[in-house]
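One protein chain is absent from this view; the other protein chains keep their places.
Here is subunit A:
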Amino acid sequence: KMATLAVRQSPVGGFSFENCKRNAVLEGEANKVGYSLPAARKTGTTICGVVFKDGVILGADTRATEGMIVADKNCSKIHYISPNIYCCGAGTAADTEMTTQIISSNLELHALSTGRVPRVATANRMLKQMLFRYQGYIGAALVLGGVDCNGPHLYSIYPHGSTDKLPYVTMGSGSLAAMAVFEDRYKPDMEEEDAKRLVRDAIAAGIFNDLGSGSNIDLCVITKGKLDYIRPHDEANKKGVRTGDYKYKRGTTSVLTKSVTALNLEVVEETVLTMDTS
């Protein structure tokens, strides 16, 4: 039999599964000894969106976690898709970042090809088709919102590729806390200030009740002609400012008597050592 030297198939781009078996073996070995492989950076998160009278408002917290550690105290979770469409991302941080960037590029090419302002439904369709193709292995849960020629639209997109078109949505580990606020106070056709207060309160509920969410509140208000990317809208947790104090005020314990005794010391020896500043 003749030895066949490197006759390779022409290389293709895209995901390479070469190291999957090796990684599985390494993980098995590490687990046997008691270590665990480092966790991917996630944005255990609270993100939400609401449709109001003139457009949509997207809100997000700003904490990125790596297992039990806060990896980024002020990360930006509201990603740009097109001038009239923005997308909040929860789940694995790299996945949400790359997915939204790829869809943003594709949407730009599509808009140049059609010559029209891109629609939110197009971005939604592109995202869900890509996420379904990878069967949930791309861990990106997204809240997509924007205003196009048909009005304001809001979608939530799950990592396996299902989508919902709703007037108010929340995603992430703090989604239940935020949804509780929405369910209580949402009304159709709100004014902008009311809607901003509602989104701020929903994200604050997620920040204070969920360990995976924290730091500040970012808002993005999208209307027909105007875009407001407010970062930060509200600094709910300032670093270095303590909310409580353990010191007691003077007068907490009442003083009954006071006697002062002077301590007389006599100077025995005095030496001065100069500092070596050469």
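Definition applied: a residue touches a chain if its C-beta (ideal position, glycine included) is under 8 Å from a C-beta of that chain, and two chains touch if they have at least 3 such contacts; residues count from 1.
Criterion: contacts and distances are computed from a predicted model.
Colleague: Name the absent chain as its UniProt record does, using one of the following: "Mitochondrial import inner membrane translocase subunit", "Proteasome maturation protein", "HORMA domain-containing protein" or "Ribonuclease P/MRP protein subunit POP5".
Modeller: "Proteasome maturation protein"
Colleague: One chain is left out of this view; which of A:133, A:185 or A:226 touches it in the full complex?
Modeller: If we include the chain that is not displayed, A:133 is the one touching it.
Colleague: Using the touch definition up top, pick the residue from A:16, A:264 or A:278 that touches the left-out chain.
Modeller: A:16
Colleague: Among A:109, A:149 or A:211, single out the residue that touches the unshown chain.
Modeller: For the chain that is not drawn, the touching residue is A:109.
Colleague: Which positions on subunit A touch the chain that was left off?
Modeller: 1-8, 10-18, 20-22, 24, 98, 102, 105-106, 109-110, 113, 130, 133-135, 137
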